[in-house]
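One protein chain is absent from this view; the other protein chains keep their places.
Should a chain be cited, it is by its letter among A, B and C, assigned in written order, with residues numbered from 1 in that chain.
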Amino acid sequence: MGIPTQKKHEMMRSMLLARQFEERLSGLYRQPGKIHGMLILATGQEAVGAGVCAALTEADVILGNHRSHHHLLARGADPNALMAEIFGKRTGCNKGKSGTLHLAVPEVNALCTTTVVGGGLPIAVGLGFAQHYDKRDAVTVCFFGDGACAEGSFHESLNLAALWRLPVIFVCENNRYAAAQSYAEHSPVPSLAVRADGYGMVGESVDGNDALAVFAATERARARALRGEGPSLIECLTYRWGGHGESDHQTYQPADEIAAWKRKCPVERLAQALIAAGEVSEDDLARMRDAVAARVEAAVRFAEDSPYPAPEEALDDVWAE
Amino acid sequence: MGIPTQKKHEMMRSMLLARQFEERLSGLYRQPGKIHGMLILATGQEAVGAGVCAALTEADVILGNHRSHHHLLARGADPNALMAEIFGKRTGCNKGKSGTLHLAVPEVNALCTTTVVGGGLPIAVGLGFAQHYDKRDAVTVCFFGDGACAEGSFHESLNLAALWRLPVIFVCENNRYAAAQSYAEHSPVPSLAVRADGYGMVGESVDGNDALAVFAATERARARALRGEGPSLIECLTYRWGGHGESDHQTYQPADEIAAWKRKCPVERLAQALIAAGEVSEDDLARMRDAVAARVEAAVRFAEDSPYPAPEEALDDVWAE
Amino acid sequence: MQTLGMGQAINQALREEMTRDERVFLAGEGIGVGIHDSPLMPTAGLLATFGPGRVKDTPVSEAAIAGLAVGAAAAGLRPVVEVMFNPFFTLASDMIVNHAAKLRYLSGGKTAFPLVVRLKSGAGFGAGCQHSHNLEAWVAHCPGLKVVMPSSPADAKGLLKAAIRDPNPVIFIEDMALYFAPAPVPEEEYVIPLGQAEIKRPGRDVTLVAWSKMVGVALQAAEQLAAEGIEAELVDPRCLGPLDTATIVESVRKTGRLVVVHEANRTGGFAGEIAAVVMEQAFSALKAPLRRVAGPDIPVPASPPLERFYIPDSARVVAAVRSIL
Partner (left out) sequence: MQTLGMGQAINQALREEMTRDERVFLAGEGIGVGIHDSPLMPTAGLLATFGPGRVKDTPVSEAAIAGLAVGAAAAGLRPVVEVMFNPFFTLASDMIVNHAAKLRYLSGGKTAFPLVVRLKSGAGFGAGCQHSHNLEAWVAHCPGLKVVMPSSPADAKGLLKAAIRDPNPVIFIEDMALYFAPAPVPEEEYVIPLGQAEIKRPGRDVTLVAWSKMVGVALQAAEQLAAEGIEAELVDPRCLGPLDTATIVESVRKTGRLVVVHEANRTGGFAGEIAAVVMEQAFSALKAPLRRVAGPDIPVPASPPLERFYIPDSARVVAAVRSIL
């Protein structure tokens, strides 16, 4: 398949990290007073963040949504700063202003994140425009869900990016649900990739639980963008193992549907592929898991040991000087 | 072609009326103090209003945009009330509150009109929803331009109408310009009808200067809607003879382009077709023209003789009791 | 009397009006099948009762949801649509402000748009500024829109029933914290006319004007002040449009002092309108400067101590009152 082993290891690590990071969060959320507000996880979707981000270079920009822990971790964001922000601590990457929903990590070119569904796409057009304007050899990746494809902003953004041939990769993470609405209840078409035709851009549907397929599709899209061929739409078919958020009863998701998708676990899938290809051993994997576990523990400890911001700090950071 | 002669006569008359009504307006606009504000005409596009509206029944609803004189006249709106409204007179169909840009004529099931580009489409979804909810055998037609297809509302509306299989016919009047932006400058795709696929609805491109083709496409779409097959997108390919509005210098429209389209005059085209088919004689046409001219003159006289509203009348009609 | 949270009271109002008038239907994101199955939520169980024909779960399309309401209302239905969180009103604002509010006027009074938009609002649930942003001042500035902001389950029920029966577009803003604050609600059917303030507590020394969740905060403050012998009169306008200026002005004529409390950002908030009305109509009665207790001019932060800092509390109201006595 031509993907360097080190890239595969990178994906493996980031998927393990995302999985453990979020499983730990899920447990912490059940302990009173630790994590406040909503907690929205991507468990089961890790291959999307890992596959896409492994295909990017430092200069590329990513823009996520309300479900972006896995994107940011795959991009290399510091787990301590993320965990502390999710806890609402002063040491969080956004000083507690954001919490989990709109984590901004400029250090890894995630300049902002929005929890307004569809809100990321027009901004990604602007980010891609700037890369084009500055003649940078870089692309912008915008992550959004299947539900976001019903927003007007989806349309305006793909239309403008296509018209101006901007280096934007629109990554639709189709996890079959928009909150409690199943895909069939909220979308009139079997696949969202077909919408690319309406803008004259390339659209692909890929197995979103196959990190290597996601990686390959992203590489293709990135190459097209850098050749000046404009934006692409990649639909990653995946599934939301948990509820929309951690306080979601999830009764509208059929148990057998969940079970079937859990059998398609993207983390296990990559692990098996690498073992089959002899690119990792069980021992390597065990070591990776342990290293990740330690990293997550350290992040939790860092977050728990960090202070909350002082109330008046709320007044900071509205204005740039 | 199976279109009853009387329908063809109806189309012929409404196209002659729209043409003369607007040519008269264009002249009046050049006389100081007669018509205030913008004046936006559909000269060259008459076949769209005529062809679509001839395929409708009384119960059907139409919703237009800033360029809707021809839609409303084809639907049977009273020229006196329209002309008076365009003049800003108290006897206008909207008592001078609207002027030319958002003419509402509930008497012919044009319950409202919006000059917000793309603003009509979500409202048409609601009108179609009500027809569906009340199990009426009726459809809603929404007229909009090629420029409107770049608005988010276009996407949200087609998506929702398709998802719920609502009896809405989306009629895109592609006159090759969105204000001063040519089609190629504002749209990344050669045809807008392709976008129907992105919603799983039927899309057709028809010659918008051929009233009979527009009529036939509308009949097909209407039949589908009444069979419960949901909405359709009809792109009518036509051309804006004049500028965006009457104060537009129009220098961005190539002279030869304008000339070429004038040779494809939709009014002449239908006239010739009817003569060729022996469905009208030159004398019939002359009589129609004279009758229409008299009607337009009467409308102008009515508007000019009508009083302006008293200033305090501005305070009326905000609230329903 | 039954004891209900505001969501339950709204649920009753919706049930009663949907039963009374089959032209009433609901649409919104997750109003039928939702991620919460709590009976405290406004639309809980309505899908089961009225079916998918009248309780419409929509895609994530705020503009289309609002446009659905505008068109359906023009055609004679009585839409009640939900915008999940107040900041997403922006996405529906063209349909509501340029269409629902104006199309009747543009028709010269020929077409009516009887619709209700339910906006869930308020800070305090740790979701940050893209979920918590009180924008009642926007809609209260738009002729053609009525604006309701109930402070109690009982008011919410009666006002929502009036809103659904009103022939005009009504923006009905619900502070979500009130869903979880049970209070008595009359058993028998009742409707509360739009545009009538209620004096939630009589007093002679100072007039407090507050709405929505801040009524409870102001009431606490009034009780603390009473302990010091200061009798505050608390006026809840209940509707910002039409605003019952008479009741507010009359109260200030009596007390000579005015403190306005809202959760929305201070600058440009609706307290300014109330200040202006009082300054125009009760100037000679004023004995002291105006005080506003409002959210600071920042977005609502997510971290608990920061969010608590944002939300006005009774201590701030008490301090404001003391400062003008």
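We adopt the following convention: a contact is a pair of C-beta atoms (placed from the backbone, for glycine too) under 8 Å apart; a residue touches a chain by one contact, two chains touch by 3 or more.
All values derive from a computational prediction rather than experimental measurement.
Of the candidate positions B:N80, B:S187 or B:N209, contact with the unshown chain belongs to B:S187. The chain that is not drawn here is touched, among residues C:V97, C:L234, C:I248 or C:V261, by C:V97.
Within the set C:M1, C:A246 or C:M279, the residue that contacts the chain not displayed is C:M279. Think of the hidden chain as still there; on chain B it touches residues 36-38, 88-89, 92, 96-99, 101-102, 114-119, 147-148, 150-152, 178-181, 185-187, 243-245, 247-249, 251-252, 308-315, 318. In the full complex, chain C touches the hidden chain at residues 87-88, 90-91, 93-94, 97-98, 101-102, 105-106, 128-130, 133, 135, 137-138, 140-144, 240-241, 243, 264-265, 267-276, 279-281, 283-284, 286, 288-292, 297-299, 301. For chain A, the residues touching the absent chain in the complete assembly are 61, 63, 92-98, 102, 104, 106, 111-114, 116, 119, 121-131, 133-134, 140, 152-153, 156-157, 159-160, 163-164, 316-321.
Everything below uses one rule, namely that only the chains that are shown with their structure count from here on.
Viewed as a contact network, the protein chains are fully connected, with every chain touching every other.
Chain B has its Cα centroid 45 Å from the Cα centroid of chain A. Rounded to whole angstrom, the centroid-to-centroid distance between chain A and chain C, based on C-alpha atoms, equals 36 Å.
For chain A, the set of residues that touch two or more other chains comprises 150-152, 186-187. Looking at chain C, one finds that residues 58-59, 61, 63-64 touch two or more other chains.
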